[in-house]
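Missing here: one protein chain of the complex. Every other protein chain is in place.
Right after this comes chain A.
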Amino acid sequence: MRRIGYILLYICLALVAVFQIFPIIWLFMFSLKTNQEIFAGNPFAVPLDPKWGNYLKVFEGGIGVYFWNSIWITALATVLTILIASMATFAITRMKWKYSGLVLGVIMVGLMIPIHSALIPLYNMFLNVNLIDNPLSIVITYITYNLPITVMILLGFYTTIPREIEEAAIIDGSSIHRLFFRIILPISAPIMSTTVIINMIYNWNEFVFVNTFISSEKYKTLTVGIQNFIGQYMTDWGAIGATLVISVLPIIVAFLFFSNKIMEGITASAVKG
């Protein structure tokens, strides 16, 4: 009886796993098929004669530009977010001043608000300073909107740093900048790596801001770029599949290597809210 119960539970878990993973496997498979194979054959058929030409077609179509934009915008925004968030978290948790709680509260405003409520004024602001259709608008928006979550993840670690470390550094005649850059930042490396991963995923996948602020092809990132691509291929499923695979592959590869960090970051970013 107990055995049957366990088997049933396993079947439940396995069904959920199939539901979660199968659409992705199906995507990989049809990215290597021709339309005839997709439309005539059954969806579970493995492409025995993989059509890598689909990928070639997509690269020749110019997806490389979007890919490169995604990489540099993600990287730049992530680095700056973490630097600015670390500085603010340091001042809030380690320095002694009256308004630290208030400042933290202001930073946390960004956690729950719907970005759509700020979208029109943001657009108007960027228009007035000529930053519409300029990747700078995307970078500074990403930095700003990821600051709250980054500060929140860093906060827990910063409050646990022993006072003795700071005291020793200050008594040795170290300046605060030296203390921050040479001691605090290095010892916060583990938690920083968690925030790096979270920021990278958010920035890589962001859609609304790019879709609203950027109109030139040469500045678009993958999320918006693949929209164009798919529009242009219309009914060529293989090419559409290849486009999607190219856009999700970096994240899936990152997950294979850093799954524990990613899961830690996602848990931290949710539960403390």
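In this section, contacts are C-beta pairs under 8 Å (C-beta built on N, C-alpha and C of every residue); 3 or more make two chains touch, one makes a residue touch a chain; residues count from 1.
Just so it is clear, contacts and distances are computed from a predicted model.
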Name under which UniProt lists the unshown chain, selected from "PQQ-dependent catabolism-associated beta-propeller protein", "NADH-quinone oxidoreductase subunit L", "Sugar ABC transporter permease" or "Iron complex transport system ATP-binding protein": "Sugar ABC transporter permease"
Among A:L32, A:I63, A:I107 or A:I191, the residue in touch with the chain that has been omitted: A:I107
Full-complex contact with the absent chain, from A:L32, A:I143 or A:I214: A:I143
Touching residues (missing chain, whole complex) on chain A: 9-10, 12-13, 16-17, 19-21, 23-24, 26-27, 30, 38-39, 42-43, 84-85, 87-88, 90-92, 94-97, 103, 106-107, 109-110, 112-125, 140-141, 143-145, 147-148, 151, 166-167, 170-171, 176, 180, 201, 204-208, 212, 222-224, 226-227, 230, 237, 240-241, 244, 247-248, 251-252, 255, 259, 262-263, 266-267, 270-271, 273
